[in-house]
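Pasting a structure here, questions to come.
Missing here: one protein chain of the complex. Every other protein chain is in place.
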Amino acid sequence: MGGNTFGQVFRVTTFGESHGGGLGVVVDGCPAGHPFPRARIAAQMARRRPGQGKLTSARQEADEIQVLSGLEPDTDRTLGTPIMMMVGNTDARSRHYDDLAELYRPSHADYTYEAKYGLRAVAGGGRASARETVGRVAAGALAEDLLAALAGVEIVAWVAEVAGVAAPAVDEAALTREQVDAHAVRCPDGQVAEAMTAEIDAARRVGDTVGGVIRCVARGVPPGWGEPVFDKLTADLAKAMMSLPASRGFEVGDGFASTRLRGSAHNDPFVPEAGTGRIRTTTNHSGGIQGGISNGEALRLAVAFKPVATIFQPQQTVTRDGQPVVFQAKGRHDPCVLPRAVPMVEAMAALVLCDHMLRARVARTDGPRR
Amino acid sequence: MGGNTFGQVFRVTTFGESHGGGLGVVVDGCPAGHPFPRARIAAQMARRRPGQGKLTSARQEADEIQVLSGLEPDTDRTLGTPIMMMVGNTDARSRHYDDLAELYRPSHADYTYEAKYGLRAVAGGGRASARETVGRVAAGALAEDLLAALAGVEIVAWVAEVAGVAAPAVDEAALTREQVDAHAVRCPDGQVAEAMTAEIDAARRVGDTVGGVIRCVARGVPPGWGEPVFDKLTADLAKAMMSLPASRGFEVGDGFASTRLRGSAHNDPFVPEAGTGRIRTTTNHSGGIQGGISNGEALRLAVAFKPVATIFQPQQTVTRDGQPVVFQAKGRHDPCVLPRAVPMVEAMAALVLCDHMLRARVARTDGPRR
Amino acid sequence: MGGNTFGQVFRVTTFGESHGGGLGVVVDGCPAGHPFPRARIAAQMARRRPGQGKLTSARQEADEIQVLSGLEPDTDRTLGTPIMMMVGNTDARSRHYDDLAELYRPSHADYTYEAKYGLRAVAGGGRASARETVGRVAAGALAEDLLAALAGVEIVAWVAEVAGVAAPAVDEAALTREQVDAHAVRCPDGQVAEAMTAEIDAARRVGDTVGGVIRCVARGVPPGWGEPVFDKLTADLAKAMMSLPASRGFEVGDGFASTRLRGSAHNDPFVPEAGTGRIRTTTNHSGGIQGGISNGEALRLAVAFKPVATIFQPQQTVTRDGQPVVFQAKGRHDPCVLPRAVPMVEAMAALVLCDHMLRARVARTDGPRR
Partner (left out) sequence: MGGNTFGQVFRVTTFGESHGGGLGVVVDGCPAGHPFPRARIAAQMARRRPGQGKLTSARQEADEIQVLSGLEPDTDRTLGTPIMMMVGNTDARSRHYDDLAELYRPSHADYTYEAKYGLRAVAGGGRASARETVGRVAAGALAEDLLAALAGVEIVAWVAEVAGVAAPAVDEAALTREQVDAHAVRCPDGQVAEAMTAEIDAARRVGDTVGGVIRCVARGVPPGWGEPVFDKLTADLAKAMMSLPASRGFEVGDGFASTRLRGSAHNDPFVPEAGTGRIRTTTNHSGGIQGGISNGEALRLAVAFKPVATIFQPQQTVTRDGQPVVFQAKGRHDPCVLPRAVPMVEAMAALVLCDHMLRARVARTDGPRR
């Protein structure tokens, strides 16, 4: 009921506050017999980690994942039982937060948590910290490894816009994570990456922050994944992305731009694929999803992230007693969450798709489509 | 597992195909003792109904809701047991659909349903029809009545954009459904409503269709509703809206526009409210949700709907055997789904909020915040 | 949250009061492509129906199932979408219940429903009536048809004890429903059936009621169904059976008798089956379930049903205001629920097993065991 579980078949439950004993995730429903992908998990954890450069928070977190259950000792294969993965909290400087206990930071979750629970974990923002995504990213990397092994699915996200600086369209059919990581801001276009970096630096210099848009593509999703009504792929992806800290908007396919097309321009004509006879579409305005179910084309989506709430300028706010007060933040914080959010978006996409890959196995009497 | 259930405490399960024996919903978890709001349900059903004018489909559906369970016979109060509401299917001209069995209409769910299930209900699009929302709207009207009675919440949606024609900002604090319904297109601004209508008519005349954006505000939501991680209000609202037929995008608060603001401009300063001492914000870029939990300000969201897929122009597509074929639609269809989608958006917002109103009752040892 | 849904993949939601507009069930998650088993459903509904003879209530209910959704019109195959099945309420003589509104019948749910909800449906016991099982039996018959078609599973239950009169052990490997139905009391042993009938008649003559035990066997369940921890087959079967009206006890395998055996006598030795090489056990004290998961032997379980609460003798009770009063029941009621409970037990067993048959499809990377 607390809302810390996601997924129906491949089901993750995360736990942990920013500055408590540790954070992690329990994955229930991981199919048995899969070689545990330690390298892939480590790679995505490293991409998620703060302290990767001047663009991100200075907090140093090793974020080395411990796996305490669910693996066969010698072979490292999944047992089918819950996989618990966690990281300890080591570099937690709680003293930075002592003076936050008595006020509510603007556009943070301080006030809303207290309104809901009557108390809150002050240090590090508790569970509202982006550090909560540690468990998501670890579980998401496991999910994408299953997707790759069992269905040939590949997921790639990138920073498409920062502070209004937008990247041109990329070759979504070929884009790789290596290309995305070529620039610290994780925009694959070098020139735009530089302009984005300049915007981030400009904001940082005045103690301010910026937001932006991440785009994501999932290639290789076969036709037939997704449920037709409430658990449409569009709906589950939307929930997944809008559960990320700081997300404010979501689109699939042409998204808001589709509203300015006529049906004749937006519809994706079906054609037989030369050679294979597979049914394909000549355009992909739908973003690979029709009626909530995948049609075999690439899934295309975007997520809007607001500017980071922690700015280093004086701000008007109130104390817990409702008295006006001026608040001035200290400590270490990303001026822009976007580069680190790239693996988070990939993780959430993977969690949704892995869940629906498995759900597709029970949709028909004759088993899943092959 | 089929994904036809939504909500955790106030839980709805819908059933029914467009042209089967009937459609409806089972509401499980409705609190006992509430006077059943027949008038409110009828009103929202009437707003959802096709055949309201030349802007919408010519299909005449009485859509009178039968309630078969869950009410105390004499008093019409809710019993706490499941409330089953349904409408029969009377005006179903299945013959229009006979020739659709052997091909896949572009950007419909024909192909994806068959890919998933191996078969599909051809007539009327089966469960992919917008008629599936009958149960949602009925249950949503019940939910909004509970919200009004138990918490003073009001929900109003309106058509904010059609085919690129956008309404100016409205007074979200005062807007009423009466104002929205003053124009058939459900845009409260008379001049813009006319321009929208012209766009719809222009598209219809050439057998084409248009899309648009609906905005929605929920007033009176107290601080403290929503869960902090996966079941953030933002996430559950996103899932709710993106589960509606033809939805392609979702925003909360400033949405995608927020990505172009700096933190110093986007943050909502807290202030004590004069007179009451309640904690308020001076701006509402956050759309009433911070860290996934309501902060007491109005909830503000938007949903993008693509142009209707059924156009009356010849289109290229393929048969079930994968052979190219030209398809020409017949029958009755909305050229624009937006006016009828207004009560659907309200219904989904109500389902999410009613669920979280009840979930807030179990968040603290001392019961919900009063 | 109201607890009217059962199952994870094959998921049923029931609705309806004894004397409202109707009762029924929505089945979500039924695999697509299955020929809808109208005859099997009608047969089990007929076995569940009251008015089958002098042993059961005189109420005449046609209980003809209407199916309003989820089937392909011409082929009657399942679409994969929700299947809604219901029966109307026609023979409801509510006047019998008028004088019950102001008191609480002993060992009925009158008082507890009011304690929970603040009100209750008086006529016919509302949702606490055994009539609530209409939806379970219909959905269970669909489930057992899937089990038979996809896995060769057969389920047979019988009345093993009434009022202390116990049937001798039956040949569980061969017992058929025809043998069970050879006697109205649904005990396959003719002599014992007569003795049971005599007990029921003796009780009825003095306005009293009796209870008993139903046993059930499921043959053909392959090894590997069930989950190891909370969703053990033992646990899910226990919940299923203990959710039936009037059930008071549950056993699997040797049950309570196993507590008086030593491990050396209770353990089931494994042996290779001659000819097939399949792994079998020489005894089946475990009832086909070890560690919560099926081992390929027959599932064996028992359910205890208390005597019917409605007796036709004066009883001491209290009014809604807490005043002592003597209550004397009128109307029509089974003196013994056991014969009609046989298809209910079969239905609940089928719902559990069908759910776990489908869950087994997602337990391994390489799909379900074949």
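The letters A, B and C name the chains in turn, as written, and every chain counts its residues from 1.
In the analysis below, a residue touches a chain if its C-beta (ideal position, glycine included) is under 8 Å from a C-beta of that chain, and two chains touch if they have at least 3 such contacts.
Here the structure is a predicted model, which is why all the values come from computation and not from measurement.
Remark: the omitted chain is touched by one listed residue; of C:75, C:112 or C:328 this is C:112.
Residue in contact with the omitted chain (choice from A:42, A:67 or A:257): A:67. One of C:2, C:24 or C:140 touches the chain omitted from the figure, and that residue is C:2. Within the whole complex, the absent chain has one touching residue among A:48, A:116, A:177 or A:364, and that is A:116.
Although one chain is not drawn, the whole complex shows that of C:28, C:254 or C:346 it is C:254 that touches it.
The omitted chain makes contact with chain A at the following residues, 1-5, 8-11, 13-17, 19-24, 26, 28-30, 32-33, 66-73, 75, 77, 79-84, 86, 94, 116-121, 123, 126-127, 358. Within chain C, the residues in touch with the undisplayed chain are 1-6, 8-9, 14, 104, 106-109, 111-113, 115-118, 127-128, 132, 161-164, 203, 208-213, 222-232, 234-243, 245, 247-256, 258-272, 277-279, 281-282, 285-287, 289-296, 304-311, 313, 315-318, 322-324, 359-360, 362-364, 366, 369.
In the full complex, chain B touches the omitted chain through residues 9, 29, 31-34, 78, 80-81, 146, 149-150, 228, 358-359, 361-368.
Here is the rule we use: only the chains that are shown with their structure count from here on.
Of all chains, the one whose mean C-alpha position sits at the greatest distance from that of chain A is C.
Mean C-alpha positions place chain B and chain C at a centre distance of 39 Å. Mean C-alpha positions place chain A and chain B at a centre distance of 26 Å. Those residues of chain A in touch with two or more other chains are numbered 9, 228, 359, 362-364, 366.
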